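Removed from the display is one protein chain of the complex; every other protein chain stays in position.
Chain naming follows the written order as A and B, and within any one chain the residues start at number 1.
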Amino acid sequence: MSDEQSWRAAQPQWSWPRIFLRFILDSAGVVSRGNGPYYAWIVFLLLVIGSGVSAYANQVSHGLITTHMRDQVSWGFYIGNFAFLVGVAAAAVVLVIPAYIYNWGPIRDVVLLAEILSVAAIVMCILFVTVDVGRPHVVWHMMPGLGTPNFPHSMLMWDVLVLSSYFLINYFIVTYLLYMGYTGQKYNANFIMPIIFLSIPMAVGIHSVTAMLFMGLKARAFWHTAILAPRFLSSAFCSGPALLVLIFLVLRKIGRLPVSEHTLFKVGELLAYAMAVNLFFLGVEVFTEFYGETAHSIHAHLQWFGTHERKDIAIYSWTALACNFTAFIGFMVPVLRRKLTVLVGACILAIGGVFVEKGLGLLLPGMTPDVLGETYTYNPSLNEVAVAAGVWAIGALLFTAMVKVALSVTAGTMRFRARSVV
Amino acid sequence: MEPDPSKQHDYRPPPYQLTTWLLLGAALLLIVFLISLRTKHQPDTSRSYPSRALIADGEAVLLPPPPMNDEFVPCGDCHGAEEVPNPERRKLEEEHDAMKVAHGELWCLQCHDLHNREKLRLADGSLIAFEDSWQLCTQCHGKKLADWRAGVHGKRTGHWRGPKEYQPCVFCHNPHAPRFAPIAPKPPPVRPEQIVLNGSASEARAHDEAE
Partner (left out) sequence: MTKPSEKSEGPVRGASRREFLRTGAVAVGALAGAPGAAQALEFDLESFFQKNFRELSDEEIDDVVKRLSRRYSKQYGAEVSVHATGPMDGVLYGYGLDISRCIGCRRCVYACVDENNQSRDPQIHWIRVLEFEREAIVRGFDLEDGNPYYDHEQVPAADKIYLPVACQHCEESPCTNVCPTGATWREPDGIVVIDYDWCIGCRYCMASCPYGARHFNWTEPSIPAEEINPNMHLLGNRPRTAGVVEKCSFCIQRVRDGRYPACLEACPVGARKFGNLLDSDSEIRTLMRTKRTFVLKAELKTQPKFFYFYG
């Protein structure tokens, strides 16, 4: 009996909630089975999550003093990771556009994984914001209905709304596509395509709103610039697809993911454009700050040359720039791009460069010197790094689980089989 | 102690009757207006100013000056009525040398009366008590008088709306050396690096040295 027939045969006795429950149970089964390296990976992630949970418990019991954030630098590593991950989440759209709008087959095979990555990234974003607040047990104060959200003035409110909606949309798309695949049905294009198309402007939206969170703060001269939102977009389009390329290669090796090198090289080409734009935006920002120097340029000065109070940020900024530029060369030159090792190297450099540029490279110059001119040397504490690693591990675990299910479904090894007993 | 139920939070008129506030406010305005009239159009003579008095209705009270410190001996203890005073401008020795005098180009008899050591002497020759010394100061420091009257110069305590106390000049300024002497400041704030979990706020953190 083919899958389609099996499903149809089951129809009268099986309502879709029961089939969906089966889907969940089968997914759990798929996730819990694997080979040695897979178990090792899962155990590793669980260990990191465990340490993160313990570090977070420490933070909850003592307060945020366990971090190295203080009044002078009141946002740090957590928000830096959040900004970076919002970019990763939005970058799925880079692949969605050619896949669905231009109906370009080679990318369409892998766009599901991009959507899964964005789901995992959004979950990590929400977790990073949650671990950053001082009183997480009362975040319901922000919810419409339960609390008193400051809508429409507070950009953080907007951010919560668009992040939640984007998460739900992407999660729904992924689950729907997988469920349809699982039951052997053809997905209803008229139903799902509008939702997929909606996720494209939403991806741009979440990113712009997160950038507006920073841009709207006139107290912070480094962030109070119109180019922050475009820079967020451009750096997201560099880091997200680069991360995807690496993930595809890993999955191709261990998960038998059918992705051709041609697809990867095409993504590399897209990355070249993205990195070109990213470097251009960086260039114009640097020009503005150093050509027409004002008192506010102290932040850019700290970023590139350091001040007498803090010098180390400069090293990170130049390193990130070098990574980005090298990656750009690797992506742009076709003969280089088509060498897999070069592509992988360029992707790693791009991810690293953007992580620095958009993580602490965004937070530290924005907050240092502070609004009263004071420089506090902030570096994340061990506790902070442990919590952050735990959040990353949760995202990785979620991603691993969802990808395992997706691969099984697309490969056909996970299918709905009607049974007389549930 | 239970909180006063009349002090409910609301956006209606305050606990007190609106009328009372309006009357008090009107009274305050009237008083200040009258004072402004007197200060602007009346000459600076001791007979015009109310001294040591309420400006009106418990609004602002001029506090008496602090008692003199141990350095000062009442002038009458040494200077008797039969004494022949020496009006020559000079630097005083004997009994007066411990006193630091640093008030511009002034010397003693520009403020103290030549014949009556218990009184101070205004420019027009009239004598005033030591408690009214602010009249003497403001002969020269006229701008400060206007500011002091308005509350812009000097210190006031009490209520911004309600009874307040303000102080005569000698409350803060030593008339012989009016410029303030420096004082020891209170401790500086702790640096953010020094705020750690288990230690006291004054413990420095190791990461500072590691940089």
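The rule is short, and it goes like this: a residue touches a chain if its C-beta (ideal position, glycine included) is under 8 Å from a C-beta of that chain, and two chains touch if they have at least 3 such contacts.
Predicted model, so just to flag it, every value in this text is computed and none were measured.
Of the options A:Ser32, A:Asn150 or A:Ser260, the residue whose C-beta touches the omitted chain is A:Asn150. Contact between chain B and the unshown chain involves residues 1-5, 7-14, 18, 21, 25, 28-29, 32-33, 146-147, 150-162, 164, 172, 180, 182-191, 195, 197, 200-201.
Seen across the whole complex, the unshown chain contacts chain A at 17, 20, 24, 27, 62-65, 69-72, 74-75, 129, 132-139, 141-142, 144-150, 153-157, 160, 168, 171-172, 175-176, 213, 216-220, 295, 298, 367, 369-374.
The working rule: only the chains that are shown with their structure count from here on.
If you average the Cα atoms of chain A and of chain B, the two centres end up 65 Å apart.
Note for the complex: chain B touches chain A at residues 191-193, 195-197, 207-208, 211.
Every residue of chain A that touches chain B in the complex is listed here, in rising order: 62, 65-66, 68, 70-73, 312, 376-377, 379.
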